[in-house]
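Here the complex is missing a single protein chain, while all its other protein chains stay put.
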Amino acid sequence: MSFLGRGSGASPGGVNMERIEMAVTELDTVTDFFNRMVSSCHNKCISSRYAEPDLNKGESVCIDRCVAKFNEVQKKVGEKLQSRGAANAGGAAGSFGSL
Amino acid sequence: MSFLGRGSGASPGGVNMERIEMAVTELDTVTDFFNRMVSSCHNKCISSRYAEPDLNKGESVCIDRCVAKFNEVQKKVGEKLQSRGAANAGGAAGSFGSL
Amino acid sequence: MSFLGRGSGASPGGVNMERIEMAVTELDTVTDFFNRMVSSCHNKCISSRYAEPDLNKGESVCIDRCVAKFNEVQKKVGEKLQSRGAANAGGAAGSFGSL
Amino acid sequence: MDFSNFNAAEQAHMTKIIEKRQMQDFLKMYSNLVEKCFNACCNDFTSKALSSKEETCIMNCAEKFIKHSERVGARFAESNAEAMAAAQNPT
Amino acid sequence: MDFSNFNAAEQAHMTKIIEKRQMQDFLKMYSNLVEKCFNACCNDFTSKALSSKEETCIMNCAEKFIKHSERVGARFAESNAEAMAAAQNPT
Partner (left out) sequence: MDFSNFNAAEQAHMTKIIEKRQMQDFLKMYSNLVEKCFNACCNDFTSKALSSKEETCIMNCAEKFIKHSERVGARFAESNAEAMAAAQNPT
């Protein structure tokens, strides 16, 4: 996105590209998080026999609890990353010599 | 891509960016679909012992049928999504409060 | 990236976009490779019981060997792709009629 | 997400980007659904046609996945709304 | 896909994008192949060198995956060609 070569500040038309980029990163992050939640809770709660098209009672209750737990895990992992100092968690930084 | 800030209409050089963007989305969609087909049929048809480098008769026949079935599934799922109204299928729209 | 419509050559500010694009492709490739290595070696070496927060001796040794083997596999597969002629390996080229 | 501090031009820009993302997300969900239901329902490759049993499984799988996504989306929206309310009215 | 209604400038643009995508797809296929064959063939971590058994498995895995992709690609192209023909000559 920074490809656009118009760093910060307003560009023609009054659009601050940096602000837009940050909003897009946030949007993509929430979407990715949501998709992983859908996929994980599907694995945990939905029987793969597919005998009927509707969620049964057990599946519905499981989904509700699964979403709550997934959110809890997100908080716990976030705390852990913060306590460790987010920046050096990747392990990849600076490790790119040559392929 | 709309990042470019040149919505519809022809831009300098006579390139209609909207048309290009749609073609790129189509290209990416077909590529994604093809890659999932390759991966799924590999899981279904190819033994993971890797005793020889060539596809044997059974694997070859399995691949041909797998591609046909995968295409059928694509049609069935497409019909289902259309009958349900494609737009509200995601479940995510509007659900982005804050992370 | 070529979306920018400024092919080769220097653009305003003296930035050669083609060169930047290639560097970004390289960066993304190394990152993708590293992430797959992390994930594969995690599957091979780390017990999923999570009884303690530290890597034990066996896990640490396993990781070191896993990285070495993963690099070896990368070389072997690279040689295979080169000997086959990289270009026609995908199988997808030209197969895009319509979805 | 809150775009209320965006000016009109920026909001218009975001709207276009969000529309594009929604189309991409829908297409990705579509191929994900094909892959998931194919993997769960098709295990017999003695024929290239879908058996009626496989077809029923596919239709149930797709329908159920959509209902599942909707339910997860509803719960997720609720928890986000609660989190925002809590952030604005700390006790 | 059909770009016949694109003007010359647009076709040139698409060609560049397609070339870039092909390189990216190739690189992704490469790392995917490394991951897949490593996961299928390497299960012994008592040594850091590949055993000759592992090496044979890796080479067969890579060769077989490429042949598999080519066969899927050929069948996929045929079914797309049929679908296009059917769309142009409805009975």
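Quick notes on this one:
Just so it is clear, A, B, C, D and E label the chains in written order, and each chain counts residues from 1 on its own.
We take it that a residue touches a chain if its C-beta (ideal position, glycine included) is under 8 Å from a C-beta of that chain, and two chains touch if they have at least 3 such contacts.
None of these values were measured; they are calculated from a predicted model.
Taking the whole complex into account, subunit A touches the unshown chain at residues 1-3, 5, 7, 21, 25, 29, 32-33, 36, 39-40, 43-45, 61-62, 64-66, 68-70, 72-74, 76-78, 80-81, 84, 86-99.
One chain of the complex is left out; on subunit C, the residues touching it are 13-16, 19-20, 23-24, 26-28, 30-31, 34, 37-38, 41-42, 45-46, 48, 50-55, 59-60, 63-64, 66-68, 71.
Please note the rule applied: only the chains that are shown with their structure count from here on.
Looking across A-D, B-D or C-E, the interface that copies B-E in more than half of its residue contact pairs is found at A-D. Comparing per-chain C-alpha centres with the mean over every protein C-alpha atom, the closest match is chain B.
The greater number of contacting C-beta pairs, out of the two interfaces A-D and B-D, is seen for B-D. In terms of their C-alpha centroids, the spacing between subunit A and subunit E amounts to 28 Å. Here the CA centre of subunit C is 15 Å from the CA centre of subunit E.
In subunit E, the residues that touch at least two other chains are 1, 13, 17, 25, 37, 41, 59, 63, 69, 71-73, 76.
Of all residues in subunit A, those that touch two or more other chains are 4, 13, 15, 20, 26-27, 30-31, 34, 38.
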